[in-house]
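Of the protein chains in this complex, one is absent; all others appear in place.
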Amino acid sequence: MNELINKVTKLLNDKTIDAFIGYGQGSTDRVRAIFARTVEQASKLIYTPACTFNLSGYLLKHEVKHLGKLGILANVAALRSIMQLASEFQIKDGEVYILFVNDDASLTEFSDFQSIEAFLEKANIDITPDEKARIEKIEAMSVSERWEFWNKEFEKCIKCYACRAACPMCYCHRCTTDVNQPQWIPVASHERGNLDYHLMRAMHLAGRCINCGECANACPMDIPLNLLTYQLIDPIKTGFGATAGMKADAVYALSTFKPDDKENFII
Amino acid sequence: MDKELKILKYSDLSKLIERFRSKGFPVLAPVQKGKVIEIEPVDTLDTIALDVLLSTQSAKKAAFPKVEKVLEYTLEKAAVKQTAIDPNAYAETILFGVRPCDASGFKSLDAIFGEAPSDAFYLNKKEKTTIISFSCPTADDYCFCTSVGGGPGYTAGSDIQFTAISKDELLVEILTEKGKKLSGLFNDLLTDASPSIDKEKFLADVKVVFDLDKVISNTTAAFNSAELWLDQSLRCIGCGACAFVCPTCACFDFQDEQNTKKGVRLRLWDSCGFSLFTLHTSGHNPREVQSQRWRQRIMHKFSYMPEQLKVLGCEGCGRCSRACPVDMNIKEHLTSIALQ
Partner (left out) sequence: MEQQNIYQPYLMEIEKITEEAPMVKTFRLKFTNEEEANNFSFRTGQFGEYSVFGEGEVTFCVASPHTRKGYIECTFRQVGRVTSELASLQEGDTIGFRGPYGNIFPIDEWKGKNLLFIAGGIALPPMRSVIWTCLDLRDQFKDITILYGARSVDDLVYKHELEEWKNRPDVNLVLTVDPGGETPGWKGEVGFVPTILDKIKPVSENTIAIVCGPPVMIKFSFPVLEKYGFTDEQVYTTLENRMKCGLGKCGRCNVGKVFVCKDGPVFTRTQLKQLPDEY
């Protein structure tokens, strides 16, 4: 922790960065994002086992960007998000100062995207055993059982859009659900409105989701949204050989035609 | 009316639900569903989650649901035929097992929807809802009802309030005419309570954390303190979770849905936290950035509403903070405003 604080203090002092996005103590048992712009604020940075959520979404938030040159404490999920955002031309190499805390509490600073790519080859994000069990259960379901399962989950949705707001990949200025000419997705939080919204969101994350789970963490109604997007990772991998968030110059599988693309989806 | 104090045996509580249901009254009560506690129609006591701190969402949906039809119409050639929705078609309903902050949260909604011209969709549901609240034996760190004028045994807004005074007994406070009328269904189960029962003894200890007058006056004065609002809201991601779980947030949207022959106009929950809420068609947005939208949330509840409607827009239930994906803690923010 001290190493982190010292490092960020130095970065702020020598003006390498104007603000550092890291973790701080939150309410009672929570940690929260903090934005250290002064040495005093940097002294509040923490790094504990509870600091697991993905901070990378803040890199695209208007008011955070306006703080100046940014530094960020990135975990594996955030590094993958950053790679994916880079491949979508949302972050440029060298634009953000990226720090990573190793298992032995030492710090790694990534000088460029290439070094992140090399690092990510050895890193992995997996779902929890509990989530694995749930996925297995869902995959064992018949199509109609699955349909029922998800509809039941979506019934709880209140359309607060916390999932979208928490997702680093949901950075569109005007989300499809907010487009009203034509109104693709019903705005109302009723059965169809909820279903259409979540299916649309899942489809737009296929091949882009890096499985950080922030959508599910954000949901106040406890809908396991990450399981939905998780299930789209494998088809993209086996179908197109692509995994999101591994390469800064990756091309997006679903918007790129290759002559050797499998066409087994055509009946 | 003067309140009446009675005792009900805990073992008789299930009979109340049975009697309400047998009379045909829908009963809405908190139900545990996984990690979420929803307020839903119930038929029996055993499905009701009475031991929980609070339901995830507030009880406002009993009178202000997330989706509500306000208009129905048919389209015939070039003509439109409207079918008026009867705002009065709503069954007498019992809202059971909610907390005092849920019951008192209706005060703010009453003020907003009741102001002329009044909104009959809300008012009728509210008028036909009898609220039986349970005082709070426990609280958590997010609760701050006592700082905004309420408390774990606050009775405003409740028609009847129950307080567990032992393993077997509930103190019953019959507070309104509506409550009195409903208690007619279970009078035989009630015995007189001794006036010496000290209800306070059975309530959670919720400490006052800030001076409300200070919050109100400092909020009003802090409008132009851009740094304050930015500091508080840098981590806010602009979702609507806080507004949707809030017992007093009442902002709404209208949306039409139709096929070629008929359609409906729906009233939906909306939130001042969304960037689209105020966006003009021209592209101009009067509240362009999240810190302005966060300021609006606080100003509306603690400055505009007290001035316009003589009612506070907050019950201190802390739901917004519990639901917030990024730990925006309103109690903490208000405390810092009070200390400005």
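Order as written gives the chain letters A and B; numbering starts at 1 within each chain.
The rule we apply is simple: a residue touches a chain if its C-beta (ideal position, glycine included) is under 8 Å from a C-beta of that chain, and two chains touch if they have at least 3 such contacts.
This is a predicted model, so every value here is computed, not measured.
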Residue, one of B:27, B:112, B:193 or B:236, that touches the chain absent here: B:112
Touch criterion as defined above, residue of B:11, B:82, B:166 or B:187 at the omitted chain: B:82
Missing-chain contacts mapped onto chain B: 70-71, 73, 75, 78-80, 82, 84-85, 87-88, 112-113, 115, 117-121, 123-124, 223-224, 250-258, 263, 265, 267, 270, 272, 277-282, 284, 286-287, 292, 296, 299-300, 303-304, 307-308
Where the unshown chain meets chain A, residue by residue: 180-181, 183
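Quick note on the criterion: only the chains that are shown with their structure count from here on.
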Separation of mean Cα positions, chain B and chain A [Å, integer]: 33
Partner chain B, residues of chain A touching it in the complex: 26-28, 30-35, 57-58, 61-64, 156, 158-162, 164-166, 178, 186-190, 193, 214, 217-222
Touch list for chain B against partner chain A, complex: 33-36, 38, 56-57, 66-67, 140-142, 230, 233-235, 237-241, 243-245, 253, 255, 257, 266, 268-269, 271, 274, 276, 289-291, 321, 323, 325-327, 329, 332
